[in-house]
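Every protein chain except one is present and positioned as in the full complex.
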């Protein structure tokens, strides 16, 4: 069993209201080091067997076709998770 | 053009370099328009000026193709129509006096093209935009409504569009705390590549709180507040709204605007606080064409000019060029004019609500709109030439040659092809109709909208109109209904527009309110097609004549053209929103009966009018001529329904419209799950039609009411005095659990409900 992680972020030029709300709150709870927050989404896809190149290709396809909306989002990462022990 | 070039293009530079190539065609201008701009300025425009003119002279912002027709709404106006009108067409939204010092503003607008590209955000920002129009009049928004039109229910792409648009309307409206009180949902293949998302908002205010978009008083300060300016929908107004989609040019897709309903909710409360303390002299929302529109409209409506420093605009994306800043359609922004004395108080309100703002300029006495960037003048124009003196086209139009053939192709359904059921077939036919995509229950959609918030909703879908209370002490309130029938309008645009008007008018009156104002959203194909332009011209003429006939003014609205995919236009779809007034909203009339033993009456007569009907649609037919409209009769009917409601003569009423009498009776029974025994023999004989025609014809001027036994004499007297045909067609039967057409057929309510309610969940989950 292996897991593949897909990370999706709003495109840089697209307004990210969630990130903005969080960024505004951080200094109020005393955490003032951050100049910007953007909120994305992470998906974990599990496969039987190994995360072969073919499986990764399918995950990339899933990311482009289903997990993200290319009009407003970018897929920024599709990668296999290291095996858990 | 490079960014550097933009930055360097000052008015001096423009004057010195008359031959510089400019991308006027890419920005949607034609050569004549570009020449006109040069003539106005006496030199070539700077890049920033070109950006401003191009968005403001786009079809979407300038109404250049529709203006010559829309004038009729202002010309065909009687004193009766002016009586309650406080602010008419031309402002952000019209304002109507509803009495006791209260005023109501409402408007309906389209967001069709963005909703096809990105259904969720397109629909969401459609709601956001219309709500800002309402706020900018000084009103507190109190409700929204959304007429939606999609492609065929079983087309693969319809899923994506329906889920996205419904979630977008709900996601934004629910987060704003505005009850969604009605609208329409239609499925037709003509909207496949071009769904219609029309959004209506209504707001209320005291008379003295009305605000206008004017920048007056030299030395007053101009402030931009709300969200920061980013690259959202740059060119969206001109490019998205003015060109039809063509699969071969996907690269023209501009950035999509993303809505932030939380920011808008805060902006609403913040603006209301500004209004309450009279802190702004003029205010304008930023919608299509962003800062270009707001500065040029504020300045040209005022008594002087305006000077703006673009460096002071707070940016989300620092790489934006001046032209892009001027064109950006970032949402949730407002611009206001504030006197210097009130600036500190203004800032305090911003601080309380945590809203970002920036003082970007001031009102001048030059009569010019001057915009600086990095210390150089990049715009110097007469604001009127940008905002109001855009091109006006008398587009050629002609009745299409095919129209005659279309109108001659009457619905002739015969028993042989199952298109004209009779006897025992009528029960299954009614079930089929009530389960069809366009007459089925829309609860799958409406249950995704909050209809309770604010606690003033007295009635909402599936009743004939949405009703909200305005004054909590007196129960003064308003009713709203929207209507359109693209099939009727396709068959006869003049009459089709009047049918939309008649139905919206009748809906409001059926709910018990006195109709007082209209807003319209005119969705049509390309104005460059003479066939489409004829549809538009005829529909506007029909609507203007119709409004005059019923004595209710058009107070504002919106035109959406280029609704087509490839060369095929949508059915012309003029959506009419009608507002009515109640002295006491608790007197509103529900659309279903519930008291056992009450008499069921049909008002009006039925003719054989099946052309363009829902039944014909079910049998794949569109041809002939739509039902006749008699607006004088509609006036009598509306007046009766309002009086009957006020005097407690009726307990329920529902108008007869799409689907005919059969659908009306079925909906009345389903509303509260109470059956009735119906006998139609006498009426069929009186009107000279068979039972099928009586049940499925869509003749206008009809409504069904349930009347308490004690009120029957008064009810009948009123109909007799007004000389309006009426017939007692049945009795409410709370025990039977069925709609029993006595001696003909009966339909169990469980079976009927199942047919009615299962359609949308079956398709959309």
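Lettered A and B in written order, each chain numbered from 1.
Assume contacts are C-beta pairs under 8 Å (C-beta built on N, C-alpha and C of every residue); 3 or more make two chains touch, one makes a residue touch a chain.
Here is the rule we go by: contacts and distances are computed from a predicted model.
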| item | value |
| --- | --- |
| Per UniProt, the name of the complex member that is left out, chosen from "Phosphoribosylformylglycinamidine synthase subunit PurQ", "Molybdopterin converting factor subunit 1", "Major Facilitator Superfamily" or "Rod shape-determining protein MreD" | "Phosphoribosylformylglycinamidine synthase subunit PurQ" |
| Selected from B:68, B:152 or B:266 as touching the chain missing from the view | B:266 |
| Residue in contact with the excluded chain [from B:457, B:573 or B:598] | B:457 |
| Touch criterion as defined above, residue of B:177, B:530, B:551 or B:681 at the omitted chain | B:177 |
| Positions on chain A contacted by the hidden chain, ascending | 17-18, 21-22, 25, 28-29, 39 |
| Touching residues on chain B - with respect to the absent chain | 167, 170-171, 174-177, 260-263, 265-266, 352-354, 446-459, 469, 472, 585-586, 590, 594, 672, 765 |
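Here is the rule we go by: only the chains that are shown with their structure count from here on.
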| item | value |
| --- | --- |
| Whole-Å gap separating chain A and chain B, where each centre is the average of the chain's CA atoms | 38 |
| Residue ranges of chain A in contact with chain B within the complex | 10, 13-17, 20-21, 24, 69, 71-72 |
| Touching residues on chain B, where the partner in the complex is chain A | 117-118, 121, 227, 230-232, 253, 255-260, 262-263, 316-317, 330-331, 354 |
